[in-house]
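What follows is a single structure, written as structure tokens, with notes after it.
Yeah, one chain of the complex is gone here, protein chain that is, but the others are all in their spots.
Right after this comes chain A.
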Amino acid sequence: MGVEVRVEGLTKSFGGQPVWSDVSLTLPAGEISVLLGPSGTGKSVFLKTLVGLLKPDRGAIWIEGQDLPRLSERALYEVRKLFGVLFQDGALFGSMNIYDNVAFPLREHTRKSESEVRAVVHEKLEMVGLLGAERKLPGEISGGMRKRAGLARALVLDPRIILFDEPDSGLDPVRTAYLNQLIIDLNQQTGATFLIVTHDINTARTVPDNIGLIYHGHLAMFGPREMLLSSTEPVVRQFLNAQRIGPIGMAEEKDSDELRAEAEAGVELPPLPPIPLQLAPSDGRPRAAEQPPGRWCEEHGVTPPAGSFRGVQGSVWQPTEALR
């Protein structure tokens, strides 16, 4: 099962320049969360801080009652066994082939025999569709395969928190769709807590249960997917709908003059696009953390944009029996 990660007042700066400050959020156990933000807002830094690779200036990260930044080195290595991390380029060990890469954590941390190791590695490689490529070196396979191999390695110790650093960067749309489906299926099968750092809006709109947006050195908003997708908050709205109109400019943020000019010109924000359905697991059984579409909007008296929650064929989604 997943583990809750509670972040309180986290602040990080490099050489006096704050990256982000006072970030507080809770990754609910077993749910998929996405962290969004324009390029260069320190999303990857946040991810590395979560696993203790970087030390925050202030703030706490609570995992199973332990405050991660204040743990001793030895305790930190123990807590890290809860984590599986998929790095941007897979971060495979270049000197080992795919099989040895995936087997590495097992050989280092468990007393499994080679045949047991082979069984686990086989299972994980099958999960990510890499059977047959075991003997290849990381340099000999494509970026998408490296990512999937990195994912297999991250999964091999059955982590309870899985972090993805831009799983969709550098992948074509089809591969991205497959990977997103894989993420949903993994969440269904393992029930682990997922955090995906990305700036792919399609991923952010269809995959997660929760969305967070980092902008201008702080967490602009964090909450259920439907809350952010129906939000009229300018930054959230601009980013989630990939528009030019709004506070985010080509440089980090627009000048106040430019914003005022924009307001005076009476630029109308285009209407919010409909909220898409969340990706469902491929075998049709619901995930433990799944919420029926529209529930948050209903509970909070928010009218979702017209045309929301329609399936591909245009039919309104019917909640399954299990979720009712």
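What to note about this one:
Assume contacts are C-beta pairs under 8 Å (C-beta built on N, C-alpha and C of every residue); 3 or more make two chains touch, one makes a residue touch a chain; residues count from 1.
Going forward, contacts and distances are computed from a predicted model.
Here one chain is missing from view; checked against "Electron transfer flavoprotein subunit beta", "Na+/H+ antiporter subunit C", "ABC transporter permease" or "Extracellular solute-binding protein", UniProt names that protein "ABC transporter permease".
Screening A:V3, A:L71 or A:A91 against the full complex identifies A:A91 as the residue touching the chain left out. Within the whole complex, the absent chain has one touching residue among A:H109, A:R135, A:R244 or A:R295, and that is A:H109. Of the candidate positions A:H122, A:K136, A:R175 or A:H218, contact with the hidden chain is made by A:H218.
Not every partner is drawn; the one left out touches chain A at residues 24-28, 48, 51, 53, 73, 77-78, 80-81, 83, 85, 87-89, 91-94, 104-105, 108-109, 150, 153, 157, 210, 212, 215-216, 218-224, 227, 231, 233-236, 247, 253-257, 259.
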